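Excluded from the complex is one protein chain; the other protein chains are retained at their positions.
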Amino acid sequence: MTLLVVRGDREFLVERGEELHTDLGVLDVPDDAEPGDTLTTHLDEEFRVRELRGPDLFDHMERTGAPMVPKDIGIVVGNTGVCAEDRVLDAGTGTGVLSAYLGRMGADVTTYEIKPEFAEVARENMDLAGVAENVDVRAGDLTEHLDDVVEEGPFDVLTLDTEDAPEVVERAPELLASGGYVSVYSPFVENARAAAETAREAGLVEVETLETIQRRMDFDERGSRPTTKGIGHTGYLTFARTE
Amino acid sequence: MTLLVVRGDREFLVERGEELHTDLGVLDVPDDAEPGDTLTTHLDEEFRVRELRGPDLFDHMERTGAPMVPKDIGIVVGNTGVCAEDRVLDAGTGTGVLSAYLGRMGADVTTYEIKPEFAEVARENMDLAGVAENVDVRAGDLTEHLDDVVEEGPFDVLTLDTEDAPEVVERAPELLASGGYVSVYSPFVENARAAAETAREAGLVEVETLETIQRRMDFDERGSRPTTKGIGHTGYLTFARTE
Amino acid sequence: MTLLVVRGDREFLVERGEELHTDLGVLDVPDDAEPGDTLTTHLDEEFRVRELRGPDLFDHMERTGAPMVPKDIGIVVGNTGVCAEDRVLDAGTGTGVLSAYLGRMGADVTTYEIKPEFAEVARENMDLAGVAENVDVRAGDLTEHLDDVVEEGPFDVLTLDTEDAPEVVERAPELLASGGYVSVYSPFVENARAAAETAREAGLVEVETLETIQRRMDFDERGSRPTTKGIGHTGYLTFARTE
Partner (left out) sequence: MTLLVVRGDREFLVERGEELHTDLGVLDVPDDAEPGDTLTTHLDEEFRVRELRGPDLFDHMERTGAPMVPKDIGIVVGNTGVCAEDRVLDAGTGTGVLSAYLGRMGADVTTYEIKPEFAEVARENMDLAGVAENVDVRAGDLTEHLDDVVEEGPFDVLTLDTEDAPEVVERAPELLASGGYVSVYSPFVENARAAAETAREAGLVEVETLETIQRRMDFDERGSRPTTKGIGHTGYLTFARTE
């Protein structure tokens, strides 16, 4: 299992038994290092050992594009109720942060990534997340395998982050169990609208598109206020479910 | 297991073997009813059987106050990475929607509710959510049991929705595993600020307070726009973690 | 000049010399009543005399539709710098609140309202606002009079709140003085985008579309927070100017 050794802003991924060279000296990671241990470099500088949690995965996974941010992953989970034992079908794996989060909740995830080299990176990222067992990263275009994938169903949740999401939404009634959810992530209004319209045409219910604006608060000795730095738009999330 | 029988806007909680009287006729719920089944009333009206998912719990749990909305539950999950096997300590159970969500992700949750009668309702809600096994609802004030609860630790995540959250945040370094998170839900700026300041004073890192504004989009034949109805403030969420 | 007599939530439009019947008694408005005077009903209840300001006009003008809200009027003024002596061409008069605000700033406003009966109401509203002299309400469709109106120019600012705004934006370079602004109010994204694209195609510069979300803060003894009631979307404002 890959661990994190941490000291202030310094964070390094390490394997047990590894020798890590840092600007604060060389760190020997013992074979029996455990989360919570304190390790010391040859210059006597201390690092803490940590197990990777969801936000650490977001920070340390190898990126093949802009990954879905924790805010949007959270909104997907909150609005679909993904849980352990759920069967999730995902398309547009990318870096795989969403798949890793869902896998870590005990869901059984099948995820399609159209670029084989990105799928390969995503597989390594699932290893890092400790979810290689329950996240199946497939290189390919889900829209070309829908007939077969329907046979593998039903799924409880469908999470889509691809431009051609509407083509999958059309088949959601066949792919999903009763009461199952589809979520579509769309950077642009037009895509979000197309997803919502396709969901309605496909007979899905509780169709809604949400935009979520998140701001950090600044608390200092002068007072409290939302940050003056601004936090930008990420994407719209469209949800719908089968009856 | 309690099921949901659904038809359009009509949704009823039922037990297998139950006889349900609806305005569309009497429905006999068979002993072997399964999610996905279609049931028919004596007036020949159809209902669909559904297993309850997270959002259904939000809609159907008995409320003892305003429960945390799916948006905020999601933000908690996204920012703390709660996952299966996590040990979560929660205070301010209320209706118990957050505990139910976390329990359904396979987390082992201990939650304190100060009012015994609310704790009782929350326990029934955990039954409904199918998480009675891994969510331990305790009637009591967590701040009065901190010494004992520290002994039960370490926890991976601490989720607080109480006015005296800072008293618990102070002890977070003792309660949490390395890299573990605390999240505090605060309706008011002043409470959020107090939580953030206490977290900093307690030596926690990555302290941040987030405000999340969510809007529904309206898509009709005239065009696309954010809803004109407005969606209001719920609460601030403050996050911090141990080093 | 129409005045306002005010007491708490009670507000009445009155003319000097008028006898006003209220639930607090009859009020004789003297011929020499002045803003700031206190008047007394025959039941000895007091009312204050007030001159109408912009927000009062928004509240008391006869409405022929949903008028532009003070927030959006303000954004138009802030982003175009409308000032005294400016020549403003407006289309989509509606209730006329924007025209009244601009007229009260000393601008010379020509405004087109396609429905003659709405134009008539708008004229009465300009009387109420005391700007009948410098706001010329014309019944008609501006797009049908563009050639003539170009002859009347140049204008300093063009404010459009009509569905066919792009047809006018196309002619903005002919209608506007150097450095003059066009503003387009659009409830929907699609209209806003069409306005912005037309502005770019017409060679206008500094093209931008803004969305403005406004929330009221609640301050009570429990603390400070944005209102939980929510304030909805009104419209997008697109600005552009001639070089």
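Just so it is clear, A, B and C label the chains in written order, and each chain counts residues from 1 on its own.
Methods note: a contact is a pair of C-beta atoms (placed from the backbone, for glycine too) under 8 Å apart; a residue touches a chain by one contact, two chains touch by 3 or more.
What you see is a predicted model; the values in this text were computed from it and never measured.
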- Of C:Val14, C:Val29, C:Met61 or C:Ile75, the residue touching the omitted chain is C:Ile75
- Listed in rising order, the chain C residues that touch the chain left out are 4, 6-8, 35-36, 48-51, 53-57, 69-84, 101, 104-106, 154, 156, 177-179, 181, 189-190, 192-193, 196-197, 205, 208-217, 219, 224, 226, 236, 243
- Query: Mind pulling the chain A residues that touch the left-out chain?
  - Reply: 187-191, 211, 213, 215, 222-234
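Rule of thumb we're sticking to: only the chains that are shown with their structure count from here on.
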- Message: For chain A versus chain C, what separation do you get between their C-alpha means, in angstrom?
- Response: 47
- Task: Report, in whole Å, the distance between the mean C-alpha point of chain A and the mean C-alpha point of chain B.
- Result: 21
- Task: Could you check chain A for residues that touch two or more other chains and list them?
- Result: 189, 213
